[in-house]
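The complex appears here without one of its protein chains, the remainder shown in place.
This part shows chain A:
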Amino acid sequence: MSNAPAEEKPTEDIDLAPANHVIDKYLTLPGNLMPVLQGIQEEYGYVPRPTIDLVAERLNVYPSQIYGVLTFYAQFHLKPRGRFIIRVCVGTACHVQGAPRIVETFFDKLGIGHAETTPDLRFTFEKVACLGACGMAPLAMVNDSTYGSMTVQKVGEIIADYNQRPMKK
């Protein structure tokens, strides 16, 4: 309750109704912070800042602690994510099968780096340590679809394919 002027928060105009709905669902559950945050990420694709203040107020948890939880777990995202999450395996098997070149090609074609999102919010690209399908190396995934035996040519085809798909789920 500082009297210092409130720090200018970047305003994100979002509808808080889905977040309120998630909180309502778990309000009386002990240890409800994780499911609430997961539910909010499910709704918005990431955890928007205004929802953190809302959760803090409604669950009576310090906003700092919520931020601590969000930054501890890799599963939470604080920035909007793309409609399509491209994940390329850089584990041992994929690495020896040429994964680095696949990664470079995605970087070139999408114009973004690791853990970044295209400005149109269509793609998010991530390198991951292992996807657990070494037999299909080198391996890429787009959301839940798997693409084995990746080649540089296939990268262009995949991007072209997903560029055609609708942004709405």
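Operating definition for what follows: contacts are C-beta pairs under 8 Å (C-beta built on N, C-alpha and C of every residue); 3 or more make two chains touch, one makes a residue touch a chain; residues count from 1.
Following the convention adopted for this analysis, contacts and distances are computed from a predicted model.
Not every chain of the complex appears here, and the one that does not is recorded in UniProt as "Molybdopterin-dependent oxidoreductase", selected from "Inner-membrane translocator", "Molybdopterin-dependent oxidoreductase", "ABC transporter permease" or "glycine dehydrogenase (aminomethyl-transferring)".
Taking the complete complex into account, A:71 is the one of A:71, A:92, A:145 or A:163 that touches the chain left out. Among A:57, A:108 or A:157, only A:57 touches the chain that is left out of the view. Listed for chain A, the residues touching the missing chain in the whole complex are 1-7, 49, 52, 57, 60, 62-68, 71-72, 74.
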